[in-house]
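Omission of a single protein chain aside, the complex is shown with its protein chains in their original locations.
Labels for the chains are A and B, by order of writing; each one numbers its residues from 1.
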Amino acid sequence: MIEKIDLWFEERMGWRPIWKALALRNIPKVTWAYTLGSATLLVMVNQILTGILLTIYYVPSPQDAYNSVSFITNEITAGWLIRGLHHWGASAMVILAGLHMIRVVVHGAYKFPREVTWFTGLGLLAVTMAFGFTGYLLPWDQKAYWATTVGTRMLEVVPVIGPWLLRFARGGEELSAVTLTRFYGMHIWVLPALLMLLIGIHMFLVVRIGISAPPKASETEEEGPELEVEA
Amino acid sequence: MKPEERSEYLEEYAEDKKKGIPFFPDAVFKDVLVGLTVLIVLIGFAYFGGAPLEERADPSDADYTPRPEWYFLWLFQLLKYFPGNLEFVGVILLPALGFAILFAMPYLDRTRLRHFRSRTWVMGSMGVAVAAMGFLTVQSMIDIPLPANVTGEINAAALFTEHCSVCHGTAIEIHEGTNLHETIAGGHEGMPAFAATLSIDEIDALSGFLVSPQGGAIFTANCAECHDSGDLAAVSPFELQAALSQGTGYAAHADLDIPEWEEVVFGQDRTALLNFLLAPDGQRLYGLYCSECHGPAIDWDGDRDQLEVLIREGGNHREMTQWRDVLPDSEITLLALYVVEPSSSPDGEPLFAQHCADCHGVRVPTAVDIETAVEIIADGMSHRSMPLWGDVLTEEQLTALTTYTLDASRGTPTLIGQALFGRLCSTCHGDFGEGGPHPSDPTNIIAPISTAIYLETRDDATIRAIISKGPSEGMAPFLESEGGPLTSDEIDALVAFIRAWEDDPPVEFPPEIEQGPVAGGSRQVFSTFCAQCHGEDGAGGADLVGPSLTSDTFQNAYSDEELFASIDRGHSATSMIAWGDVLTAGQVEGLVEHIRSLVSRTIVYSRDIEPIFQASCSACHGSLGGWDSSSMQLVIESGDSGPAVIPGDPEGSNLVRSLRGTGMQTMPPAGELSDVQIDLIVEWITGGATEEVTIGGEQAGGSAYTWTVDVQPILAASCGACHGSSGGWDAATYDSTINSGNGGPAVSPGNADGSSLAQRLLGNGALMPPGSALSDDQIQIIIDWINNGAAR
Partner (left out) sequence: MVHGEEQWTSGAGMAKMSRRTFLSRATTTMVGGIGALMGIPTVAYLVSPAKARGGLGVDRLPLGPISKFPVGEPTLFKAAIERKTGWVTQTEELAFYVFTEDGRNFSAMSNICTHLGCRVRWITDDEQFFCPCHSATFNKNGTVASGPPPRALDQFELLVEDEQLFVVGKVEA
């Protein structure tokens, strides 16, 4: 039965070569540390899914934001879970991305030929932090409001354009409805678009160039300072 | 890496791959297993940790200590090491540098070696960076470190740590002359008011700590072993002085093993210590040491220097006569009575004016009881009950005390507040804050502000904010900087007065006040609402809030549309409210007409009307035959279909029909005249279409009701819900009111008896409105209106 369906689609879509290229390729023998990247990816999917679900009830205005978040948390079935997953997922994403980066540094995996993968990874880390910062304001509770007040004020210390940056981030002198909507817009449109772009390149390179093999301790012994090329 | 190293790596990698494992299912299995675990852990966190949500954001609550998400904490903590101008380094430069290094990693670590053992410096610096971030994060999670200038465990330092260091860091620079106590209690420039959070003693301890960090250090070094600075906050300065100067000679220190104070604490340090223990805060010092004898404030008309000398020298000031040598006992008693309670002893007033006013001014000194007053008056210079404050207070403390006493002598805040309240607030809030209907908007009931529950639930800062900025609606901001009439001090006084109710709230229960919807014609509406601010005749007045509506400037400055908009939407900057919330659009229109009718205006044909015709009509009319606009007489009499103007009847005049577009053709064909211009022409015709026409004015107190002003509002309110859509009689327009009706025209002008409208209202035939008749007044208005010709 499954074979038949498989064949039916194969004849119409021709996806088997793609599946073969993606899934049935060989990769070097890896350790458990190599699952950190895919775990980050899974949490990202979790963030996207739960984030989309949250927008179904969330309203980005100072009048409604808090009430709608409270409504999601306390009255919608599984609302606490969806919000909880999004909330804790944010922390998990930072932790996993951080560990993933440490793994990459330990393995020297940013070296040739994976420099671009490393750059996009750093971009992804920055985007993740920006997600955390913009998302923090959205529930419009005390913590959100005051932490963002302090957080945006940091921009003011930049020489010359500091005050302008502050007004740009807040959409005015003070934290207001304008700040909320622009953070919201950033959080659900601008940053996801950037994320998609970067993750696309990152994943493409992981498949195209392949993941790095765990370095062997023997490399130092084999190679003298003359760096002879092995036959 | 060199080119050959690169190709070598690629070869090696291809080999690894060949010896490797298939991505699916081997690697995917691991990935999915870890992914599932992560997801379950997340669900566990969501289940046990919940999705945290604090109180709704309150931008006015500046007590909140903000904390960023945990993964930004290290950055937050980093800021504490980069104060002032260096903040830029901590906030921007270091993180940017860190990121730049990460980006450059492939170029910094450029050997072919990949195993961590061969890349010690990379591993090392990464370890240091991770450890540093971890350290900073942990550091910011544990308590904020104590201010640098404190070593011991003392009260004020803990207060500082808890309340100030979040924003101020480890130390605050205090400008000379700052009234710290007031600043802490009342807040300023974004700093919260701590009056509600901290006790007076705590605020005092804190200000002493801040103004005299040196004193804090001395205290910590010498006294903190036995004393807590908070315990000493309200102690007498004489005791402090004695304890300091007498060393072990001071009774309480007698048996203790403490050093000779003279050898330990010297001049400047002693001042610092005293300032630390007893903050130079005038109000506090006055409250502790002066008010017992002098009451809430002394009476002082002299200058500052004299007052300072008086306080310094206390009982030594010898200018006051020993009155017992001059006045008989009876007069001294009389004066004493007058001083203690002026109103009960009016006979004392001339005596006071004669003997005392030269020095004491018009303000009467206070005394606690008659005996004391008699003694003071009789003894004069020798009354030595007042201490020589100069001996025990530091210069800073003396200055603060003098300043406060001088301010307070202008009246206690409560008294000033009471006067202000009577002048500015009682109109709306009632003499005792009992509230009631808003004087200019009776549908809006002002809740009492003097109930116990109201006062308990609002701290001074809140009341101050309400008065300063005005709540969202109804009340104008009162603070000078917000455009109001009061200085910051005056608002403080008002707050003090309102707060004084709390001990004995004058209002126990909110009175129940109900108010129905607003009804009535525009004259009635005007006299009910508008007249309160603009005067019954609309002319304003010196004691009224609103401007004159009858002045030429006012009448000429605004078009009818602008007047309508003003009434409908109000002005946010003044106490003019948006009447559109209370009145119907018809009533507002009626008001505009009423305001226009308040003044008599003269329309001069040659000045006001002729220019309109010249500009818009004479290009065609005058040469093409038909109507001719070249002179007033021709304007009236000429025309293809008979005279264009029928004086007194604008509706019947062809000219008006053409201008309004209700006739055969709209004139001018190229574009209509403005409403203002058409109105002017209509008014000119209404007034008789002569060279000089006077309109309005006579109606102000008149008796002639009109449909628009008087009748329409009644009909709209009581009949319009049914009539107007269901056929039969229709009250929507003037014409339909007169002419429609199931049994022929409902109104025959001049004859109320023969008008079915009037008869049905009176209940002759089926009563209208069904079940509930209009009020007698309303029916009378309609009957009078019909009998007077049913004027539009």
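Brief remarks on what is shown
We adopt the following convention: a residue touches a chain if its C-beta (ideal position, glycine included) is under 8 Å from a C-beta of that chain, and two chains touch if they have at least 3 such contacts.
All values reported here derive from a predicted model rather than from experimental measurement.
Though it is not drawn, the left-out chain touches A, B in the full complex. In the complete complex, the residue from B:Met1, B:Val32 or B:Ala578 that touches the missing chain is B:Val32.
Remark: the omitted chain is touched by one listed residue; of A:Leu7, A:Ala78, A:Ile161 or A:Val178 this is A:Ala78.
One chain is missing from the display, and on chain A it is touched by residues 26, 42, 46, 49, 53, 56-57, 64, 67-68, 70-71, 75-79, 81-82.
By the touch criterion stated above, the residues of chain B touching the omitted chain are 21-22, 24-26, 28-29, 32-33, 35-36, 39-40, 43, 722, 726, 769-771.
As a working rule, only the chains that are shown with their structure count from here on.
Put simply, chain B touches chain A in their complex at residues 1-2, 4-6, 8-10, 13, 16-24, 27-28, 30-31, 33-35, 38-39, 41-43, 45-47, 49-59, 61, 64-72, 76, 79, 87-88, 91-92, 99, 102-103, 105-106, 109-110, 112-119, 122-123, 126, 130.
Of all residues in chain A, those touching chain B in their complex are 22-30, 32, 34-36, 38-39, 42-43, 46, 62, 66-67, 69-70, 73, 80-81, 83-92, 94, 96, 102, 105-113, 115, 118-119, 122, 126, 129, 132-133, 136, 139-147, 149-151, 154-155, 157-159, 174-175, 210, 212-213, 215-217, 219-220, 223, 227, 229-230.
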